[in-house]
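What follows is a structure written as structure tokens; I'll ask about it next.
Heads up, one of the protein chains got dropped from this complex, but the rest are sitting where they should.
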Amino acid sequence: MDIFDRLKAAAADDWRAYVDHDFVRQLGAGTLPEAAFRAYLVQDYLFLIQFARAYALAAYKSRSLADIRSAQEGLASVLHETELHVRLCARWGLSRADIEAAPEHQATVAYTRFVLDAGAAGDLMDLHVALAPCVVGYAEIGRALAPNGIEALGNHPYREWIGEYAGEGYQGVAANARRRLDDFAARAMTERRFTELAGLFGAASRLEADFWQMGLDSAGPA
Amino acid sequence: MDIFDRLKAAAADDWRAYVDHDFVRQLGAGTLPEAAFRAYLVQDYLFLIQFARAYALAAYKSRSLADIRSAQEGLASVLHETELHVRLCARWGLSRADIEAAPEHQATVAYTRFVLDAGAAGDLMDLHVALAPCVVGYAEIGRALAPNGIEALGNHPYREWIGEYAGEGYQGVAANARRRLDDFAARAMTERRFTELAGLFGAASRLEADFWQMGLDSAGPA
Amino acid sequence: MDIFDRLKAAAADDWRAYVDHDFVRQLGAGTLPEAAFRAYLVQDYLFLIQFARAYALAAYKSRSLADIRSAQEGLASVLHETELHVRLCARWGLSRADIEAAPEHQATVAYTRFVLDAGAAGDLMDLHVALAPCVVGYAEIGRALAPNGIEALGNHPYREWIGEYAGEGYQGVAANARRRLDDFAARAMTERRFTELAGLFGAASRLEADFWQMGLDSAGPA
Partner (left out) sequence: MDIFDRLKAAAADDWRAYVDHDFVRQLGAGTLPEAAFRAYLVQDYLFLIQFARAYALAAYKSRSLADIRSAQEGLASVLHETELHVRLCARWGLSRADIEAAPEHQATVAYTRFVLDAGAAGDLMDLHVALAPCVVGYAEIGRALAPNGIEALGNHPYREWIGEYAGEGYQGVAANARRRLDDFAARAMTERRFTELAGLFGAASRLEADFWQMGLDSAGPA
């Protein structure tokens, strides 16, 4: 059982409410209203800008070249992800100008600034634990929504999104993030510290669930 | 026209949606459901803890003893305000343990961490502009809800809350905050900078309106 | 053996070079050139401004009201100490304008910004360990220079300085700082973390020794 599995177990209800959220189920079933998905996509782009800042914060808070380099790779990869996002948005009829002009939703502000503040006030492990529901959770959701592989998704309307997070590239990013948490824990985690981190992890998971809810709510009443 | 008035004018719709919010109107009319007020009070206590951190951030970011001292007074006064809050909560049947055990609502996380991040990423003026809708806005709301003075409120159910913010003490705090914005502007504000600051002010005002809405929503459907 | 004693033992040479520095010996013997003491006093005032910022940083990085309050008291007490400093300087013929116009010496910049950066990049324990050579070390030096009590110092030329740090007030501040380190350690210190903290403590002690050396060098060649 690695640290990530311990955190999930300690915040089991918050975790389930996030990864089994209605938005995720409808997305998997292909029944998610397009309006909900588009609203989500736009906010997720704004979200990534702040996530790039979070990796930059990790590099700033690092003490060794190895840690700076690892954070710099995270930053470069989020910047790359924003480009994929622009292409994905384009297929849903959203121009870059549309996306960048959108105001941040409360749910976007809440999760992103919570992560940035947890990292600024705490140490590198706080920052990476606050990032984990996103980084590792998306890999778990991607795999769950493509249980028979990406090819088996056929003409699934959200095939491209699911494929991105179920794919080997992203699964590897998540596996690295889990290992990094174990490294931090080996270095500086006492049991009292674990309890604090589990609280942080639970709060971040709730904010992720709120982010899905924002997507659903944007589609208007059923 | 001081800087605060210019910011309000530049973000007029967001400002009105905040200071004229239904929560405020019902609070002024004395018709606000107790459940909504209690939910608000608890979250506002959690809010103040983060606001104390924002004043500490202002002291940390200061360059002169005079600026450090002024921020330190802000910090001390927020810490004092939390004590008043505990007493106010007690009269509404909420113990300190009740308050501190409550999880932060998304609306609380969003506004507080937005302010803290604006201050960490920007300069002292960004921080104080992000704080202004709260610091100065509450003074404006307090005065508007007690147009004939605090005594005239009689047995108003929310007399104590209104009295706190309509009172001379708090009005003085807000007047100082306005003057501080003018000092910052005299030192380092170009017109392009004003446009950015107005964006920040508008975003903070929207998050304040969301905070009222959270209070109303907590009372359940009408 | 508390954490502070463990840190001292782990960085024994650096610690001795700091608390037994020639500046300290000459100050204790009353033979320290006035020019060296005055140069030190001015830089120490500039040092305290940055130390006030370090306590503000501690308040900003705190998660609980109790931690914020404790840091706020540290901040208030450093601000108070700057006033005593101005009076001490006055007796040595230095006006407040003289002091505030002085440029920061390299030694002042090095130690103060090292502490601030250790705190910004690390967690609260990093910050307090980086502050400890100053906060606790001055209490140890004060007591060592007044082995028979402050009264026994008679007409010692540096009686006032020694008395300040040998006095009960300051000794209590240092005792609190030691206890705080123990609290942090109980919460979150593994042995690998101790090794890192001992490195930080040693580096801060060397920068303190450099600060004394700056005082001696300012008096010019013997």
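Letters A, B and C name the chains as they come in the text, with residue numbers starting at 1 for each one.
Just so it is clear, contacts are C-beta pairs under 8 Å (C-beta built on N, C-alpha and C of every residue); 3 or more make two chains touch, one makes a residue touch a chain.
Nothing here was measured: the structure is a model prediction, and the numbers come from that model.
K.L.:
Tell me which of A:A76, A:A90 or A:A175 is the one touching the absent chain.
P.N.:
Answer from the full complex: A:A76 touches the omitted chain.
K.L.:
Looking beyond the chains shown, say which of A:R53, A:H105 or A:R193 touches the absent one.
P.N.:
Considering all chains, including the one not shown, the answer is A:R53.
K.L.:
Of the listed residues B:D2, B:D20, B:E83 or B:D123, which contacts the missing chain in the full complex?
P.N.:
Within the whole complex, the residue contacting the unshown chain is B:D123.
K.L.:
Using the document's definition of touch, tell me which of C:L48, C:A107, C:I141 or C:L181 contacts the absent chain.
P.N.:
Here the residue in touch with the unshown chain is C:A107.
K.L.:
Using the touch definition up top, pick the residue from B:K61, B:H85, B:R113 or B:H128 that touches the left-out chain.
P.N.:
B:K61
K.L.:
What is the set of chain C residues that contact the non-displayed chain in the whole complex?
P.N.:
Residues 53, 103-104, 106-107, 109-110, 113-114, 116-117, 120-121, 203, 206-207, 210 of chain C touch the chain that is not shown.
K.L.:
Across the whole complex, list the residues on chain B that are touched by the chain not included here.
P.N.:
On the chain B side, contact with the omitted chain comes from 60-63, 120-123, 126, 186-190, 192-193.
K.L.:
List the residues of chain A that touch the chain left out of this view.
P.N.:
Within chain A, the residues that touch the unshown chain are 49, 52-53, 56-60, 62, 64-65, 68-69, 71-72, 75-76, 79, 82.
The rule we apply is simple: only the chains that are shown with their structure count from here on.
K.L.:
For the homomeric pair chain A and chain C, should the interface be classed as same or different, according to whether the shared residue numbers exceed half of all numbers used?
P.N.:
same
K.L.:
Farthest from chain C by Cα centre, which chain is it? Let me know.
P.N.:
It is A.
K.L.:
Rounded to the nearest 5 degrees, what is the angle of the rotation that puts chain B onto chain C, matching CA atoms?
P.N.:
Angle of rotation between the two copies: 180 degrees.
K.L.:
Using the average of all C-alpha atoms in each chain as its centre, how far is it in Å between chain B and chain C?
P.N.:
Between these chains, centre-to-centre, one finds 37 Å.
K.L.:
Which chain C residues reach two or more other chains?
P.N.:
60, 62
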